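Every protein chain of the complex appears in place save one, which is left out.
And then chain A:
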Amino acid sequence: MVTNITNFGRSGLSDWLIQRISAIILALYTLFIVVYLLLNPGLDYATWSGLFAQTWMRIFSLLAFVSMAAHAWIGLWTVTTDYLKHTGIRLAVQTTIILAIFVFLVWGIQVLWGA
């Protein structure tokens, strides 16, 4: 057993599972947005904000944002532990990544529920 305290789910198994489930959610969300844009060529502001005013779309979007946050953290954490051998640099980069993800997540929620 190799000990870790900075990975997402404290266990390799849960990280692995979350990475796969979040990938599926992100793929579905992307597919949905692309198909929606293709079906609505002359998209205007009212239709677009009407879509995001609906509860199911907000839930779907929030799910995608949370998936994105988890997916990015697990993936980038792996990259930093592969390539950054200096503990100080690795910890600094990991902290920066987690802060950036947090900012994007809160910002995303604000956009969804904002005016």
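Please note the rule applied: a contact is a pair of C-beta atoms (placed from the backbone, for glycine too) under 8 Å apart; a residue touches a chain by one contact, two chains touch by 3 or more; residues count from 1.
Here, contacts and distances are computed from a predicted model.
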Chain excluded from display, named as in UniProt, from "Ion-translocating oxidoreductase complex subunit D", "succinate dehydrogenase", "Sulfite reductase" or "ABC transmembrane type-1 domain-containing protein": "succinate dehydrogenase"
Missing-partner contacts on chain A, residue numbers: 1-4, 7, 11-13, 15-17, 78, 81-83
